[in-house]
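A single protein chain has been omitted; all remaining protein chains appear in their positions.
And then chain A:
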């Protein structure tokens, strides 16, 4: 803990312990606890580092007027401090633990009714239970019964915490009864195994016995309406069985199998899902094939049958995800001919778009869920894309028809999924045609003059999401077209129009990404013949994209623009190492430098960070700091760039001006001339000088940190608690000035 925090902590404790002062919001208490947990996990002792905590705990615990939130916090803090044997011993010596976890005390004070206190009690105890001494304390204090009672608490949170705690005790100390057994939860295994003594072993057995008996007795609901307890026990069993090692697991199963079977036979629908969870957890080890496992298997079957209608839609999505994973498997494992799957998926799509219906009750239930369901449609389309096999002419025809119909659906959701599908298809098609087979369906869509007109139309869509998807899909068809040597549909003017005029960010982001794709696909696939014309066309556009993209209002457009700038930089400096100066002149001319400088002073951190990194890379390339400043400047002196008189240009000029005055003595005359007249008109500065004068490394350091690490630091938190308390207790707060927690 740093000195500043240590000095503030006593005052913070004072604020928290004073029931008259206003309590900070619950997030502050949680974050405070996070900090203490972090300190403990790092191996520090809270008691040694902050002795004031001990006084704080006893003050709070003895003051029944304390805020329940602070009390809960105190209980959890105590548990945290007692998590190590040393801490536990010290707290025990001062009888803090007996006070803090004394149930009777809380009940008599009327505070036990507050669920947050009960949670604090459970979680505090749970943190403590990391060593045998704590187990002794737990057993000797007779906490097992109250804990079992809390398992069916009226508060969902308390009941769940109690379940977690019960599972923790059984799992954490299970090594006590069988040292060296396998199958213990990995997370629990990371912790140091508790030292085993005869005493601990006996205590653990007592706990296991107590809990198992409770499970057995309470699993079957006494009345059909009181299912809450059974539900909770099933949850606990699922938790336990999923993580327990063999001895504990077998013991638990021995105890509850009969009751479980009884529950399954009773067929209570509300318990079906938790029962399935338990059975699945118990069935985790398929290796042991004894009769009990078999019985469990039967149970599963039974549960599945009773549950069939419930999971109808589930199995639909399951079968879809199955078909999705098909291409990665060898063709032999297909459950049925691919044509059947494709037909099924296509008819599902037809149901989705409302063009097919069935009258049976089960089906109408499914239809209701499926019509217009974006997820199912998306899944279905992805399944088709992934299936990738020849579905036969009829299905192809259907598919084209379905796609066309969906592309002009009333709902943007449907249109968007369709456009996304075409994009996916183009993407997959590329990877397939690189192999050998060509899918008929995708060929019918992509090659059959269906896709391009649809996408062209979608560029004009009223919904920005659809426009964006259309642009992304077009970007994917680029590669396909290059491969085919087909004439490419390049809606360049429309794209540039979207970039400059679209009011929504998504299409503009997509436009910049389109050019990035073009850049990529051109360099990897373009046949030499068409190369020149397409390159010049691309370069013409890139200039506009860079200037407009870097002036965009959306931060992601700006980040993508910088990605494009990065590609241009890479291209410029990787190919011809000898003519650095002419390369630099070209990137300046393309507007790359302007884009980078404008990004550097952007208010959105990701933009500024990206720009800063790129500028540093550029500086390393053209004027490495290792080189004498004069040498570099001399070499690059002729390459300069324009700074606009307003916006980012003005800001850069200002930074350069400040840097200049800071280093007034070492200023060279040429730079002075460049920086002086920044009033309105554009100014010209040499690139190398700008790169050297912007203190890029310091900027990078600040940008990498972000303000977040300061405002979420422990020190900031402690300060916030103190100032909030002071502000709320200030006598001259005007009425109506109180900051009310409302909404955002």
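Throughout what follows, a residue touches a chain if its C-beta (ideal position, glycine included) is under 8 Å from a C-beta of that chain, and two chains touch if they have at least 3 such contacts; residues count from 1.
One rule holds for everything that comes next: contacts and distances are computed from a predicted model.
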Name the absent chain by its UniProt protein name; which of "Gap junction protein", "Integrator complex subunit 11", "Myotubularin-related protein 9" or "creatine kinase" is it?
-> "Integrator complex subunit 11"
Which one, A:44, A:210 or A:505, makes contact with the chain that was left out?
-> A:505
Quick one: which of A:19, A:136 or A:155 touches the chain that's been left out?
-> A:155
Contacts of chain A with the missing chain: which residues?
-> 24-28, 30-31, 114-116, 154-158, 160, 235, 238, 273, 277, 310-311, 313-314, 317, 368-369, 373-376, 378, 413, 416-417, 465, 503-506, 553, 555-556, 601-606, 646-648, 650-651, 654, 698, 701-712, 715-717, 719-720, 723-724, 726-727, 730, 736-737, 739-744
